[in-house]
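Showing chain A:
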Amino acid sequence: MASPEMLFRGARVVDPRAGRDEVADVHVRDGVVADVGSGLDAASAEIVECDGLVLAPGLVDLHTHLREPGFEHKETVETGTRAAAAGGYTAVAPMANTDPVADDASVIAQVRTAAALAGLADVFPVGAITKGLQGEVLAEIGEMVAAGVRVFSDDGRCVPTARTLRNALTYASAFDDAVIAEHCEDDSLSIGQQMHEGSSSSSLGLAGQPAAAEDAIVFRDIEMARLTGGRLHICHLSSARSVELVRRAKADGLRVTAEVTPHHLVFTDEDLRTYDTNRKVNPPLRSEADRDALRWGLADGTIDAIATDHAPHAVEEKEAEFDRAPPGTIGLETALAVALTKLVAPGIISLVRAVETLSSTPASILGARDHGGPIEAGRPANLVLFDPQERWTVEPPFVSKSRNCAFTGSDLIGRVRSTVLHGELTVSEGKATR
Partner candidate 1 sequence: MNEHLLSMHDVTADDVIRILDTAESFREVGTRVIKKVPALRGRTVVNLFYENSTRTRISFELAAKRLSADVINFSSGGSSVSKGESLKDTALTLQAMGADAIVIRHASSGSPFQLTKWVRGHVLNAGDGTHEHPTQALLDLYTMRERLGRLEGLRVAIVGDVLHSRVARSLSFGLVKMGADVTLVGPATLIPPDAPQWGVQVSHDVDGVLPKLDVCYLLRVQTERQRLEYFPSVREYARLFGLNRARVGLLPEGSLIMHPGPMNRGVEIDSDVADLPQSVIEDQVTNGIAVRMALLYLLLGGRHADAADEVAGG
Partner candidate 2 sequence: MSRILGPDDVRRALARIAHEIVERERIDGLVLVGIADRGDHLALRLSREIAKIEGADVPVGVLDITFYRDDIGLTAEAPEVHETRIPFDIAGRTVVLVDDVLFTGRTIRAAMDALTDLGRARRIRLAVLVDRGHRELPIRADFVGKNVPTQLGDDVRVMVSEIDGEDGAVVEERPAGPALREAHA
């Protein structure tokens, strides 16, 4: 099937890997970028006028939950990747906490197949670190590496002992690019926790989890990275102290990377005063000081990527008493707009940095070679075209199967017009094409 030939004319092309931020034309043909320049002429191409629009490498999500297999009532690979495309993503990394757990090549293959069938985004399944996420015995990491998996995580859970994490880091270091991605949370400090332990939890009467529950494990894990020389990635950072620990680790030359979610960059524990379960997340939303430290960390390079931790839950699960609602918010459809509205517009980070953290760097960490740019002739055409000025209010219905969005009701600026996956439009005029 021939992919359409397109000429994106006059867009502001923001391409961190090519060091480009200027108005240009981009010619796409046969699934790849054919040319980038000014005044390009492509007679047979469909012309897309991009005056005032931004063209960037397609976004890459390091941390997503597609819920298939096992939890298809919340989301499926198809609906999740459609939501991803709607948000400008061309690649996502679904976590392994499915049912059955993705702890060997068979589940990995199942997810890949479903993704290929849907054809809405490239999917790079994350493999479990331990069998069944039980935290005891290592999963078939080697088999999964052979099946193309590069990132391993027990996300949802924290690897319970330093010993197991040490073994995982050591074992994985034999495989060139394997990364151990940790969900850092000390279980003993988190029993029954509903939110961040602070003045809000106290007045809301909700059991809290202190930031130290994360900090203590981030410290532990960094020391294990130091001990083993392995590659460690810290998922969804939420606390100021953790940011500082990662900063030191990088200064010490350790192979540590880190991500942060859009909601942790915007909300704090004060935003739970109405007991809105859409804002109940794990790790919880912490204090203003924590949020500010996360923003700084993203700006100064300590934090490498914005990752959504897109965590769909069914309506009836979230429309329940606060302590019964499962934690999580969807985020694929809003991440770009949140970054533009809450970080770029106020000058906390530049547009180039935003694209870097949403696309190029996560693509590197994930080993997704076809993604993240640079946008140049011969490279696969995985792109996002967006309007940085369009205003919209976040409200259901969403493209995702679920509706639990922490940003519901928020006014955002910035909207995806088109998403291009290997030269084919998955989103056009703001709507999914399939």
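The working rule: contacts are C-beta pairs under 8 Å (C-beta built on N, C-alpha and C of every residue); 3 or more make two chains touch, one makes a residue touch a chain; residues count from 1.
With respect to how the candidates were assembled, all candidates are chains of the complex that A comes from, given by their letters.
All figures in this text were calculated on a predicted structure; none of them were measured in a lab.
S.K.: In the complex, what candidate makes contact with chain A, out of 1 or 2?
M.R.: Candidate 1 is the one in contact with chain A.
S.K.: For chain A, which residues count as touching candidate 1 in their complex?
M.R.: Within the complex, chain A contacts candidate 1 at residues 194, 198-199, 202-207, 274-275, 277, 316, 319-324.
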